[in-house]
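Just one protein chain is left out here, and the rest sit where they should.
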Amino acid sequence: MKTINVGIIGYQFMGKAHSNGWLKAPLFFDLNLRPILKMACGRNQQAVNAFAERWGWQETETDWKKVVERPDIDIVDISLPQHLHYEVAIAAAKNGKHIFCEKPLAFSRAQAEEMLRVAEDNKVLHYLNHNYRRTPAVMLAKQLIDEGKIGKIFHWRGAYQQDWIVDPNFPLTWQLRKETAHAGPQWDLNSHSVDLALFLVGDIKSVSCLTTNFIKERPLPGEGATAFSSGTGANVEKGEVTVEDAALMMVEFENGAIGSFEATRFATGRKNTNTFEIYGSRGSLTFNQERMNELQYFSNDDPENAQGFRTILATEPSHAYISNWWPPGHIIGYEHGFVHAMADFLIAIDKKSQSIQILRTV
Amino acid sequence: MKTINVGIIGYQFMGKAHSNGWLKAPLFFDLNLRPILKMACGRNQQAVNAFAERWGWQETETDWKKVVERPDIDIVDISLPQHLHYEVAIAAAKNGKHIFCEKPLAFSRAQAEEMLRVAEDNKVLHYLNHNYRRTPAVMLAKQLIDEGKIGKIFHWRGAYQQDWIVDPNFPLTWQLRKETAHAGPQWDLNSHSVDLALFLVGDIKSVSCLTTNFIKERPLPGEGATAFSSGTGANVEKGEVTVEDAALMMVEFENGAIGSFEATRFATGRKNTNTFEIYGSRGSLTFNQERMNELQYFSNDDPENAQGFRTILATEPSHAYISNWWPPGHIIGYEHGFVHAMADFLIAIDKKSQSIQILRTV
Amino acid sequence: MKTINVGIIGYQFMGKAHSNGWLKAPLFFDLNLRPILKMACGRNQQAVNAFAERWGWQETETDWKKVVERPDIDIVDISLPQHLHYEVAIAAAKNGKHIFCEKPLAFSRAQAEEMLRVAEDNKVLHYLNHNYRRTPAVMLAKQLIDEGKIGKIFHWRGAYQQDWIVDPNFPLTWQLRKETAHAGPQWDLNSHSVDLALFLVGDIKSVSCLTTNFIKERPLPGEGATAFSSGTGANVEKGEVTVEDAALMMVEFENGAIGSFEATRFATGRKNTNTFEIYGSRGSLTFNQERMNELQYFSNDDPENAQGFRTILATEPSHAYISNWWPPGHIIGYEHGFVHAMADFLIAIDKKSQSIQILRTV
Partner (left out) sequence: MKTINVGIIGYQFMGKAHSNGWLKAPLFFDLNLRPILKMACGRNQQAVNAFAERWGWQETETDWKKVVERPDIDIVDISLPQHLHYEVAIAAAKNGKHIFCEKPLAFSRAQAEEMLRVAEDNKVLHYLNHNYRRTPAVMLAKQLIDEGKIGKIFHWRGAYQQDWIVDPNFPLTWQLRKETAHAGPQWDLNSHSVDLALFLVGDIKSVSCLTTNFIKERPLPGEGATAFSSGTGANVEKGEVTVEDAALMMVEFENGAIGSFEATRFATGRKNTNTFEIYGSRGSLTFNQERMNELQYFSNDDPENAQGFRTILATEPSHAYISNWWPPGHIIGYEHGFVHAMADFLIAIDKKSQSIQILRTV
């Protein structure tokens, strides 16, 4: 089997999810290319070493530029915070590396378009990882829409809800400051939600938006604070929260549908609720990431006295990706979307295809 | 409009539900017979007077024999505890009165068959009120089965679960003593569940049963204790619980299906869960009385990738009884089953029909 | 028992729901005032006669002015389309009649405020019937919020979704024309949703709104078309739809919460989905009118490993109104909200109270 060398930049949450993806893709999918976990890169040598040892990355590096310049690296996996995507992606493309990049893509439409242009000019495969698309239930939604089962779409009603900063003593981590995170849930969460809307409903024509902050100041983070934990002993000193806590949007789609979005980290009790409702002239669909194996489907074609939202458990062999996993009813989880992405990406490289979902601006 | 005179015997929980039924049936259904609430009967004169005044019963009586003998009474409504059904029903039939009787019917098959025979001999309409049949969602289940949409039935899985005597200090009310209640949930609750199984699946060929008591002794009831409340100040003295606390059954149906039943007053958190699952070769159905407007339906006829249990909200005009109520999505409640029963009963009398569900033994 | 005379104006959908409410309130609630169904009024003599005969209204009338002027009428029940509320309410108040008025109240804030002022000047009890407030589960939501169980509220996420005009051949009934309906779901449906938000979250500070039409023209209605049906043989000729098909809103509340609303008649599969989510610092609530006996409640006070949305079946004696109905787990339906409203209204009159929810503009 042919092999292909991957260099990953970043070793936090996404580093873990991506490493698992690269390892599992060739175990569960029949691929012509076997990914080699060649090199892991991060600023902290000790941390990147531990990461590499656990996941089997063969070498480590602390300077991302060396990764994108290494001749034996074929794929650059950008598992970095958003503000670092642009520079790395441009450099990788210029060095002829295929790009597997985490979302959200960039800080501006201009940046994103440049990233796309440079990638295309250098004829590299470029992929923006909106992993939730690659859920079998979401793929089924897409298929039903494409087959006309939903008819003309009238409504998108989406929400991405979390609750991890409801506590006013949760510290001012990097995600809550503009200089490191650029924005709050409008970028972090709504980028997922908008991507699903673009995928399933189509392009957006107009947007109006409302954002707010419920808690203006927070304790500075303690030692060892990470994305989702406050570290040891939150600081007494406080700093200003400089990204929004929640964002609402109303949009018009090009095709005449209208839509609403809500992205928040203040929906107490919602841990990772990425949900949408789609209503069309012939049927409807609803989805919730916390029950990601299920798609709700209503069809006007059903007999009048027997219509209702069906809970489709998308674990049948006919559902996307599923035949590579387990028998019907044996559900898959969050990490599987990454495995699917890696498998699709490797297939696209092997086929010299541009058929994988290409980079697009939000 | 022609009228027909009703005499009701019993004024507790069922007296209330039945009175409401007789009053509402002609308001919501187009009937040729208008029921007149002629006479209410109960042993306690003061209580029966208050009951009659509230509900508009024109006269009161404390001796049930006088009701069944009154020439101007056309319908005898037996809203009594089970141990009083047999004698009243026989007497009413012999006096030529139509009989509307609460469940469970009798203490033995012999009693029940005699009740049926006497009613038939005297050519009166006789009806055993299993009100849950007359739920639109249950009627839809029956229709789908009769149309072959479920195919050959393999499984019945039923349960009737309540929790009102979990507290060991709940007193020894009349329902917990054999001499007044004859039996516990096996009769009180499973009679409903078995009735639905007979209605939807068919006759039962063999039964095995397991019953138990979780709490053997309870305080004697205080002053004013009723069916569902313990009265003022439970007694210190205790008495033996002489009916079962819970009952399980496994059955074979004549048509080859097998079934299980559970009836209990010890299912903490279940208030009035009367639920069934029916699995057949072509489809399946599930129902829960606490969401009585909904029927879950799975069909093998759906496309392979879009199968799932549909939540049918049985509030469409095409669903039984619904066109007499409200627009789609405006749900009905527990009491509506009684209104449907009264309407059906009055229609059957008007048509000199025997088409209403006739008395049958469990 | 003292009696009080009701005159109802309007005999369609709301006429039916209100008649049932006036009849049932004194049966299930202990009231000092028994309402007498004195007079029903509608423009079509034959139709109002049939209505009165069925529901027991003693007299009929075709001129609403005669009703509001009759000395023996104590309560005027305005069950009319919205555009007729203002004139009737003002006249009723000037004649000293208590006013029970359907929603939405008026066409403008100015109209509404005048209606309120005239009612107050004439010292009549005035009530705007937002019946969904009077659902036990909604009352429980209010109670939990008032007790501080939800904490500071961050989010309201509401939707009122129906689907009865998805079919482009559904005719241009009175609800779809500006001159008769004034507006579409923004008034008809969102008035309910906004009322619940005002009740549960508080006053609104800013609003932005997006409306659209998915179907611009429809066949003119056939003979006998009503609110929810197309009559016999839809016309070939078409007319313009002059009210919106759907409306979205984003709002800021005075207390800092933000909210979104969706009102639509194009949500295929949603029959009467009036749903909200409320997220606060200490807990959260969700509700859906199609499962109106249930309230979902999440509490941060639960042990960390055992937190989750609880499905509270609001049929316990401790829940509002319920002790007047049935035992726990025996659900109530759509019409019960009206019975509760009538009961509360009669109690308020008896107590010479202004404590029932007063008229307010949306």
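To keep things simple, chains are lettered A, B and C as they appear, and every chain counts its residues starting from 1.
By our rule, a contact is a pair of C-beta atoms (placed from the backbone, for glycine too) under 8 Å apart; a residue touches a chain by one contact, two chains touch by 3 or more.
Note that the structure is predicted; figures quoted are calculated from it, not measured.
Across B:R54, B:K142 or B:R157, the residue that sits in touch with the chain not pictured is B:R157.
Of the candidate positions B:G96, B:G269 or B:P303, contact with the hidden chain is made by B:G269. When the missing chain is restored to the complex, the residue among B:P104, B:P136, B:G184 or B:G283 that touches it is B:G283. Summarising the interface, chain A meets the missing chain with residues 13, 17, 19-20, 23-24, 27, 54-55, 162, 164, 228, 270-273, 289-293, 313, 315-316, 325-336.
Residues of chain B that touch the chain left out of view are 152, 154-155, 157, 159, 161, 163, 166, 208, 210, 212, 214, 245-246, 248-250, 252, 256, 258, 260, 262, 264, 266-270, 277, 279-284, 298, 300, 307-309. Hidden from this view is one chain, which touches chain C at 140, 143-144, 149, 294-295, 297, 299, 302, 304-313, 316, 318-319.
Everything that follows uses one rule, which is that only the chains that are shown with their structure count from here on.
Nearest to the global CA centroid, when each chain is reduced to the mean of its CA atoms, is chain C. Relative to the C-alpha centre of chain C, the farthest chain centre belongs to A. Computed from the mean C-alpha positions, the centre of chain B lies at a distance of 33 Å from the centre of chain C. Between chain A and chain B the centroid-to-centroid distance comes to 53 Å (mean Cα coordinates, whole Å). Residue positions 270 of chain C are each in touch with at least two other chains.
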